[in-house]
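After the structure tokens below, expect a handful of questions from me.
Here the complex is missing a single protein chain, while all its other protein chains stay put.
Order of writing sets the chain letters: A and B. Residues in each chain are counted from 1.
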Amino acid sequence: MMANQTISLEVFRYHPETDEKPRYQTYQVPFHEDWVVLDALNYIKDQVDGTLTYRWSCRMGVCGSCGMMVNGDPKLTCAAFLKSYSGPIRVEPLTNFPVIRDLVINFDDFLHKLKEVKAWMIPKEERPLAQGEYLQTPAELAQFKQYSMCINCMLCYAACPVYGLEPKFLGPAAIALAQRYNLDSRDGAKDERAEIVSSSEGIWECTFVGECTRVCPKHVDPAGAIQQAKVINTQDWWLAFLMPWGKKSS
Amino acid sequence: MTTKEYHRPMPALWWLHNSQLILFMIRELTSVFVAGYAVFLIVLISKVNDDRAFKETLHCPTALVFQIIALPFVLFHSVTWFNLTPKAIVLFRGEERVNPLMIAGGHYVLWVLVSGLILLVAV
Partner (left out) sequence: MAKSNEPFLWALFGAGGMIAALFIPITLLITSVLLMCNVVSAEKLLNLCRNPLVRLYLFVLISLPLFHWAHRFRFTLVDLGLKAIKGPIAILCYGSALAGTVIAAFLLIRIWA
């Protein structure tokens, strides 16, 4: 590999104090076998253009900060290798979110939805410390473990056309996380979450496009979580319909 | 200090953006051919009390052309449907999840069996 090979990055720029509309700026970046797009962005900021603004942190795929569109596909820039691309690499902020500045998006909506679905543990009953820890079998863990892998990177929201068309849609990660708690044997708030999750802006907005699962860097499979939630909600609905006096959920 | 955020509009032809989205849209549109065949069946059964009209409908060139065109689409519906069943049907044996291929595969086996059965009845 020639030492002085370069690759060009077309980067989305938007400075609200001076720009009416966004523009693209092209930078030449040295090509290295082991560089990822994040390395290229850091190079640009350190050596070429300090005004470029973007988020990143762990640079190893666990924090979820560096999600951006790379050639139109949502990716963690710390996991997108330069060598995977031929020709110029276009870097843009995650789709379906408002842009604050350059590559930085406003994701208040996502945080709001995490709160709405109560993406935290709500035990069935109060349990004093003296009672000791919860016991959970490997089989019980297996029910929800996959959905606990979510790093809140929001690539799935960028990939989801339903979210793009309907901003009120709860979205893949929020629903997958709701499932993570609903399926956890220690949690008791499934019915509480159902009001939001099983609403027409929850799981029922989803048309199973499947892009969310395709782009997820942690293999959470939010599309699968949503379909399972549909099955469970449908079972509950029929049980309530056929036996309105009985206990609500399965 | 408030700054104005930039909102990027969603393109009308968003589903042409990549091959997965195009396949998704084709998958959704297979339902039109599914409904089309159901309508053909309605027309057909409306003629059962008239032998000649029934046979004419069966042999009608428009009907045959529609069915030939519909065939790849209804097959695409079947294949995409069976391939997606493991997403909705999640079974565990202890802490091991039943292989998704078994779930999908089971549906394919069922498909072959029922198709064979229907064929035996009709031939």
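Here is the rule we use: contacts are C-beta pairs under 8 Å (C-beta built on N, C-alpha and C of every residue); 3 or more make two chains touch, one makes a residue touch a chain.
All of these numbers come straight from a predicted model, not from anything done at the bench.
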item: Absent-chain interface as seen on chain B, which is shown; value: 12, 15, 25, 28-29, 31-32, 34-35, 37-42, 44-46, 48-49, 51, 54-55, 58-59, 63-64, 67-68, 70-71, 74-75, 77-78, 81-82, 88, 107, 110-111, 114-115, 118-119, 121-123
item: Positions on chain A contacted by the hidden chain, ascending; value: 161-162, 165-166, 194-195, 198-200, 204, 207, 230, 233-234, 236-238, 240-241, 244, 248
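Assume only the chains that are shown with their structure count from here on.
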item: Distance from the mean Cα position of chain B to that of chain A, given in whole angstrom; value: 30
item: For the chain A and chain B complex, residues of the former touching the latter; value: 14, 16-17, 21-22, 72-73, 95-96, 98-101, 106, 137-139, 141-143, 161, 164-165, 207-211, 214, 221, 223-224, 227-228, 230-231
item: Contact footprint of chain A on chain B as seen in their complex; value: 3-8, 10, 14-15, 17-18, 20-21, 24, 28, 84, 87-90, 92, 94-97
